[in-house]
Each structure stands twice: as structure tokens, then as C-alpha cells.
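Reviewing the structure listed below.
Apart from one protein chain that is not included, each protein chain of the complex appears where it belongs.
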Amino acid sequence: MAGNTFGTQFTVTTFGESHGAAVGCVIDGCPPGIDLDWDAIQAELARRRPGQSKLVTPRDEKDQLECLSGLDQDSGKTLGTPIAIMVRNQDQRSKSYEDWHHIYRPSHADFGYDAKYGIRAWQGGGRSSARETIGRVAAGAVAGQVLAARFPALRVTAWVERVHNLDARYAIDPTTVTRDSVDASPTRCPDPGFAADMETAILEAKKNGDSLGGYVRCVATGLPPGLGAPLFAKLDAIIAQALMSLPAAKGVEIGSGFSGPEFTGLEHNDPYAWADNTMTTSSNRSGGIQGGISNGMPIDCRVVFKPTATVLKRQDSADDAGNNVELQAKGRHDPCVLPRAVPIVEAMINLCLVDAFLQQRGQVGDPWPGLAGPLHGEG
Amino acid sequence: MAGNTFGTQFTVTTFGESHGAAVGCVIDGCPPGIDLDWDAIQAELARRRPGQSKLVTPRDEKDQLECLSGLDQDSGKTLGTPIAIMVRNQDQRSKSYEDWHHIYRPSHADFGYDAKYGIRAWQGGGRSSARETIGRVAAGAVAGQVLAARFPALRVTAWVERVHNLDARYAIDPTTVTRDSVDASPTRCPDPGFAADMETAILEAKKNGDSLGGYVRCVATGLPPGLGAPLFAKLDAIIAQALMSLPAAKGVEIGSGFSGPEFTGLEHNDPYAWADNTMTTSSNRSGGIQGGISNGMPIDCRVVFKPTATVLKRQDSADDAGNNVELQAKGRHDPCVLPRAVPIVEAMINLCLVDAFLQQRGQVGDPWPGLAGPLHGEG
Amino acid sequence: MAGNTFGTQFTVTTFGESHGAAVGCVIDGCPPGIDLDWDAIQAELARRRPGQSKLVTPRDEKDQLECLSGLDQDSGKTLGTPIAIMVRNQDQRSKSYEDWHHIYRPSHADFGYDAKYGIRAWQGGGRSSARETIGRVAAGAVAGQVLAARFPALRVTAWVERVHNLDARYAIDPTTVTRDSVDASPTRCPDPGFAADMETAILEAKKNGDSLGGYVRCVATGLPPGLGAPLFAKLDAIIAQALMSLPAAKGVEIGSGFSGPEFTGLEHNDPYAWADNTMTTSSNRSGGIQGGISNGMPIDCRVVFKPTATVLKRQDSADDAGNNVELQAKGRHDPCVLPRAVPIVEAMINLCLVDAFLQQRGQVGDPWPGLAGPLHGEG
Partner (left out) sequence: MAGNTFGTQFTVTTFGESHGAAVGCVIDGCPPGIDLDWDAIQAELARRRPGQSKLVTPRDEKDQLECLSGLDQDSGKTLGTPIAIMVRNQDQRSKSYEDWHHIYRPSHADFGYDAKYGIRAWQGGGRSSARETIGRVAAGAVAGQVLAARFPALRVTAWVERVHNLDARYAIDPTTVTRDSVDASPTRCPDPGFAADMETAILEAKKNGDSLGGYVRCVATGLPPGLGAPLFAKLDAIIAQALMSLPAAKGVEIGSGFSGPEFTGLEHNDPYAWADNTMTTSSNRSGGIQGGISNGMPIDCRVVFKPTATVLKRQDSADDAGNNVELQAKGRHDPCVLPRAVPIVEAMINLCLVDAFLQQRGQVGDPWPGLAGPLHGEG
């Protein structure tokens, strides 16, 4: 595999460069008989689309999806066959990129692509562009609807927790965050005070031709225990791969994460207790995953995005002919990817969960009664 | 795949439970003609073996490996066929575990395994035991020797950077750390002052029946640019999966990681400069990876391990019959997994790198002259 | 994997139903820097397209491909990123199919799909339609060009060897067959006498609403030894999977195949001899593959296609409500799939060979000097 496919049961292969004809994905392994809500899928694309607010790149893309295959022409239900989804690129302006045809943008993927491939799509970010994530968001939305057919109580909710030095971690109670409270601000931070400050900071960075990074947190509630696997397919290992595969991601943590060592083992352990025949833990430093397998508590993770590499100021750099040069970037860019990253993170978590769910259905019996039994016809 | 295999070109499948007959691995895709140094592989097992110091579990295992296949009977060189490696378990004492046959140890994998499988190896950690990592360490040592055949300058060095609140990050200059300086202390922290304090802290925790967590950092130098891939096989995404798949890992970061947002984009970017026909960056906040592909600078990552879940004090817990109970753990356990985690982290990084290397040889041409051309016969 | 992807290094995922919006494929792992000849790819689609002669279905499809991704906007060369190719369906006439919305066509895939999925694309063959092979043919043509960049002497040539009881096996000398001699007849049998008889037989079957099966043989010359692998990835095992995955295929053989037991071992063995530093065998009962690995002699295989299941006569059948009924099929169908199968078989062989080639480049050193070294820039 050349690395453009994710998943083992519900596999998603994305395709497309930022300045080519189209971007999209092929989903293989989607269960049959699901009545997908395409408006809801399109709505997820709208949440990640450029031009949605003054905080993000003004590139004007409608991102209207087209489903090419996998649906019954009669009922519209999934056939169990590959679902191909395509979005045409429309507002490419390759001219803006001519200056860096031969110059490597610092901390961008350009040099790595040249080193690996000996060629690159210099007219934009190519595969490393955020446009590639359209296929992920569409596939993640399909995955979310497959999961909802079995787990109506499931909620996968991500939000912007930090921008630059504005860290809202302790101001936000995860149990009260809803999609509405997230989308109430163009920053997608559910705390109004922090949201206002983040907005100001992003606009200030934009005015300066600079950029900001931050954290996105994601919590999934309403899932049973037993999802995941022991080793390389540990649910948290797959989540780590999924989130680190996003453009600009530099770290992932689950539960207590990098704060865990502040505690001793006795302090850190999450005590078990049965409550109404459901296993619970009175704390959730495990982030809902123990030994790679979900324990029924909220799955809680965090991903850090570095500040956008493309900044509109002069920088020292080098070209592909061995010269050290100055680079002045132009073009349309996100001064902060965080707001648009929220639906993308949710999509990746949905993809992790649906794959773990379909694995579990296939491999084992049914200690937890919801995992086996008919799936289709319930969507 | 049920998740016990890692890699796409150089695949490692590990097997074995902590209290079964044996643990080990099968490596598929090891290039032929490599003259493996089995003493060096055994030495890596010695670095991760229990009983090596008073800081770790006293379980007495010699961990003598046996290679079952894949070698030319004549020359001892690799045949290119599967290499099966086995270590027999010797000092199992399942009796110690009888108390938790039906009780779930807090923050351990027990409950998850029962939820997933409806059965578990209650006589120890089963697959979630650190004994499973024997197969990883052996395979990682083989991978390291394959890499060394092509990249003699490659050094993959991990060390303990933090234990509990003792964080040696700013006391250690990564460019001066060597395997000898790491192994000079049983803590595997290369800073003597911090090492002494960590040793005291671990022994204190052990005396209290408690446990401590911390950070391991790993740096790989001497590799060319061009390793990795754009998307789900990004080198950092695969490293994240690999390290998060380790027992007790709760987070992974590359380069600036969770500190990245402290900078603006202009501050965070790593300026490029050619030096002696080699691309360099004057800072390395990218941790040697941009857009998922190595840029030739040191690959720099960090993984956090929570404090060991097994503590020898009374804890609130629950059993598999719906009762809330108290648990008093017994047995032999690591009060701190960090020292033994060092060779395991190195092994996982070796596995990530060898797979990216073999992928690159297969998929593309040769912009970087070292990736193609004969490999065997150089070992 | 749900089975719509083929290959491990050069992977092809096909999508699309016969009566949906489009069919196509995504290729992942195509080497970079290849200057693909899109006219030649389109020409392969023309060879498999319906309506090309009176011997095949009159469904009128231009099968004009569109490449959505994976090409440098500047040079047109491959980027090493996924190549998505799409062909829109145009001449669907679902009305013809209404009669078998609920009736299973004998020996067709309808019942199996219902049994597996609980739903099926009854408005045509869905995924089991020959239209799905458009993605295979396009991908196979790309594969062929990748192979040609390294092996200019490679020729992959398939032809119709048998239709019904007309078996041209002994009339055709494989060493003289060329693409031109194959395409000289609409039957794609290179022996003019047999071709004329086959044409008559197919038209007679068409007139009767009946159908005919036969054999396609495929020979690949100009390849080095050393392609393939020992076990489940044996080159002949992969070829068997590839050819048996085609609609209506019921058997595959390599070299002497089902005739091999007529010989004793001494008679059957292919004696080796060096000739001009090249290993040759004086006979080729092995079909160019020994122990799963190519030996440099022509790769020689044969696949049998049953007579088309859809016939335009009354047949006994059953419906999806438990009734035994009569079925009178209508619609447009191939009275004999053999002529159109020729480019499809060639495509599958190309896909098998390119995958084995890229595996070999990645996994091992270079006993045969052509397998490593720069690939791109030679296209």
C-alpha cells in the first residue's frame, strides 16, 4: 500500500491534489441497506470548506459532492459495494504559486515530496493540501451514519480547545459541549470568552501575514466497551495514526496523555464500579481506552496542530538547484487551521470507530449484545 | 487483520501471552543476504528483560531467543523468507494472579479483554503484558541491522527524559546522548543528576507499592530525506501508531509537539539552507518530518507512559459478576516501566524506518542515490 | 478489505455499478515521473467497449475516460499519488431489467448478492456486470506503461483460443501472435480459419438467443526471472486469483495445466540451459513460473469463460419470495464474452506483473541488474 487507504473493514482511499481536476474518496466495506442522509454529509463538507468565515482562506469552493457509485438506484440505500464520492476543484489559481515552483516553503511538504518522488505538484499543496481532507470528511460522515444505525446514542464532538497561548482546557466542561455550542463561533471554541479572544488573535495573525496553531479535543460518548484490539490495532494506536496523518498535526494524546506522569499509579488509576449493570470508572484518565480496547467511558483525545507553515512574510529558504534564497509567499491561506480542523478530526474518529466496530462484529462472539445481530434495515 | 501484525513491507507478527508457553514473532519481508549479528539481538533482549536491576520487576527470565527459520544453514545469512523467533516463558507464577481471576485491575486491560473476547488470560497480563514486547524488540533489532546495511551512520537512540515530576528535558543535549550514556544508569536517563533523583523516586514508589510514569524521547540521526508517504502512511503517523501501541503509552509527539502552538508560524518554521549539498534546517521544530516525509534532519519524537496500572495497595474495583469489590494486587511488577521501555521504543522506531525504507525502494525511482541499488552483500 | 482492491504495491480499487452514475478506479502506488500515453489507455477501453462489433452487446457506450488526479498539471507526468480514473455510464436502460427485479437469473450473481447483502442493484449486473472491468482495463493499461518504462521488450498478448467446441490450440503458434493478428478479426482469434468459424458460431448463438463460452490464452514475453514470491503471493497464485476474479471465469491454468499429468516427471520437466548468459529451458511446460517465481521464459496461462449466463430464452428459475417461476430475459447482452475479454485478461496480467516487479524492487537486492536503479525518467 502506498498509504492512501485507511481502515481494514471500512476502508477509505482518498484521491486528488489541490489543483487537479477533483478530490474525493472510495469507501469499501460500507454495510448494505443503509439509507444515507446526503444533506448531512454535504453539511459536514460545508463545515470544513474554505471561505466559510473571515478566519479561514478565502478560496471560493462550493465543495458540492457527487456520489458516483454504491447506491441502489431505486431506494438510494447502500449496496455494500464501493461508494465513490467526488468533489470538483473550481477556484484553483496556480499562478499564485509560480514563485515557489522551485523554492521550498519552510516547514511545508515540498522538499520531502521532491526527495521522495523527484516530482511534485508545485501548483499548491498537492496531496499535502487541506483539500485532500474533503474525501476524509465525506467518508467520516458516512461512517458516522453507519455507527448511528447501531448506536443512536453515539456523539462524536470535537472543538477548538487552544489557539496560540489561549488555552480553554479548564474553562470547558466536556460533558456540556454540543455541536451547536461548537458551531456558535467561527473559531469552533465552545467557550464564548475564549472564542472571542481566539478570533481576535487569529485576525491579528492574519493581518500580520503570520499564523497560529493550537489544540483540538474530541470526545466520543455512547459507545459500548469492547471496541479495539490488543496490539498494533489498539483503538488508541489507530486514533494516533489517524490524527497524526492530518496536515500540520504534531502530537496526539489519549486521556491524561502527557500530564499522566504528574500522578502516581495509585492516583492515576480509574477505579471501576458497576452502576445499573454498566461498568463505569469514577475518573477517566484512561480516556475511555485501556489496553487498546474501549471500556465504555467517553473516548477522549487531543491533537495539536502547529501554526500553518505558509506565512505571508519573507523567510529564508532554499531552492531545488542548491541555492539558499529568500521566499515571499503569496496566495490564499488559513491563518489558523483549527476551526476547519474540527469536522476533520470528527471524521477521523468516526473512521476509527466504524472500523473497530466492524472488526468486532466479524471476529468474535457477542459478549456485548449490541455488536452482532442484523445491522441493515435499522438506518 | 486482527491487529497483531505491524508493517507493510517488513511485517512483524508477534505472538504469545505472558503465562503461556512462549512469546515471539515472525518477520516477513526481511531482505536476503544479511548476515545478522545474533549476539547483538540477544543484547537488546537483555536491555528489556526483567530482573536486570532493582528498579524493575524481579521476574526471572533469561529471555534466550531461538531462531526457528529464515536463515541459510550454510552461511547463516537471511534467506528473504520468514524469520521466526521464539523465547520460552520460564518463571511464570500464575498463583499470584488467582485473586484477580474475577476482579478487574483498575486501568488495566482486563475488563476490555472480557468485553471484547468474553474470555481472557487472567493468569497475568496475557497479550497486554510487557512480555509481548519481546517479539517487538527482537524484530526491531533485526530491522536495525537491515537499516545499518544501507545506512552505516544511522543511530536510533532513546532515553528516559522524565519520571514523575523529574523532567530532564532541558538538562539533556540530544546531540551528545549515546547508548553508553543512556545505559550508564539503570534508569536509562543520560543526565547523571536526574538519573540519581529518578532512581530514588522509583525506589520510593516501589517501597510504597506505588508506581511512576514518565517520558521516553527517541532521536534517529543519519537518515536521508524522502522516507515516508503523504497520507495515512506518513512517517509520523506510523510512528504515532507504533509508539501508542506500546503498553501504558498515552501520547506521542513529533518535534515541537504539544509545545508548537506557543510559537507563531513565522517563529515555528524551520528555515531551509543547503550545506555541502545537503539540505538542512537551522531549527528542527518539525522533528525531521514534514508532510509525513523525512527531510534528513534528526527524527525526534517523544512518548509518554502512564504510571504502571498494577500497584500493590488496596483499590476500589469491580468483578465480572457485577459486584463492586476491593482489590489487593500481589505479584511482581515494574514500579516504573520507563527504563525497560527504552529498547522497546528504539525497536518500534527501527520497525517504522525499515518499512518506510523498503517502501521507498519499491515504489519510486531514485532521486536520493542511496535508496536503490543492491542491498544485500553489504551486511 | 471488502475485496474491491487488487495488488499490494500497485493497488487498484475499482468502483461502480453497471447502471449507476459512473465506473472507474483509483490506482495507488504508481511510480512517479511516468509520462503516460492516455490515447493508448483510451484505445484499450475501446478494445473492451460494447458495440464494437456485431458479436457483442449493442449497448452504446463511448467509454471516454477522465483522469481526476495523480498527474502533474505542468508536465502531465505521474506524481506518485493516487490516479483516479472515471468513465460515466450513458446508455443505461434499466427498464429492460424490470422483469427480473424479483426473479433470479440462472447462473448469474443475483441470488448470491441477495444472500450476502440483502439488497442488490437489480437494474443490471451491478458490480458483477462487465462494466466493472473498465476500471481494470484502464489500470492495467497504466500498469503496462509502467512496466514498459523498465522492460521495453515486454509483450503481453492475449487471444481467443477456443469458442464452444472450436479449439484453435494446435492451429496457433504463440510465438507468432501479435496484437495486430489478434485484432484482425472481431473474434480476436488470430487464426483466420478458426476466427471465421467462431464468428459464424457466435452469430448463430445470438440468433438463437443462446450464448457460448471458450478459452482465452495469454502469453507475456520479455520479462526477467525473479518476479514473484514463494507462497501465497506466488506469481501463478496471483494470476489465478486475478483471472478467476473476472466475470464468468471458471478455471485458470499455467503452462501444461490440466494436461500436465499426461506426462511423467521425466517427460514433463523443462531442462535448463544457459544461452548467451541467459537461462533458458528447452520446453516450457512450467509456463515461465517455477515455485511461484518467473524463470525468464514466456509466462503462459489460460482462462476459461463459461457461456454467458444471460440468454434470451425461457428458463426455469425462482424469485425472491419463494416461488418457482419462469424467466424470459430481455435486454442487450453479449452472446459470447470472449472477444471483449482479451484486453481485460491482458490488463489483469499487467496488474499482476507490475505488482510483482515493484515488490521485487522493494524487498531484495539486485541479483538481476534491471530491477533496481532509477525507474522514472525512462518512460
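General remarks:
Here the chain labels run A, B and C in written order, and each chain numbers its own residues starting at 1.
We adopt the following convention: a contact is a pair of C-beta atoms (placed from the backbone, for glycine too) under 8 Å apart; a residue touches a chain by one contact, two chains touch by 3 or more.
Keep in mind the model is a prediction, meaning the values are calculated, not measured.
The chain not shown here makes contact, within the complete complex, with A, B, C. Touching the missing chain, out of B:55, B:86, B:166 or B:303, is residue B:86. Touch with the chain omitted from the figure is made, among C:41, C:87 or C:304, by C:304. The chain omitted from view is touched by exactly one of B:74, B:276 or B:326, namely B:74.
Among C:51, C:106, C:222 or C:331, the one in contact with the hidden chain is C:106.
Of the listed positions B:50, B:106, B:126 or B:292, the one in contact with the omitted chain in the full complex is B:126. Annotation for chain C: contacts to the undisplayed chain at residues 1-6, 8, 14, 104, 106-118, 127-128, 132, 162-165, 205, 210-215, 224-234, 236-245, 247, 249-258, 260-274, 277, 279, 281-282, 285-287, 289-296, 304-311, 313, 315-318, 322-324, 359-360, 363-368.
Mapped onto chain A, the footprint of the missing chain covers residues 8-9, 29, 31-33, 80-81, 230, 358-366, 372-377.
Residues touching the missing chain, restricted to chain B, are 1-5, 8-9, 11, 13-17, 19-24, 26, 28-29, 32-33, 66-75, 77-84, 86, 94, 116-123, 126-127, 376-377 (touch as defined at the top).
Everything that follows uses one rule, which is that only the chains that are shown with their structure count from here on.
For the self-contact between chain A and chain C, the two sides draw on mostly identical residue numbers; the shared fraction is above half. The most distant chain from chain C is B, comparing centres defined as mean Cα coordinates. Distance from the chain B centre to the chain C centre is 44 Å, each centre being the mean of its Cα atoms. Residues of chain B in contact with at least two other chains: 8, 230, 359, 363-366.
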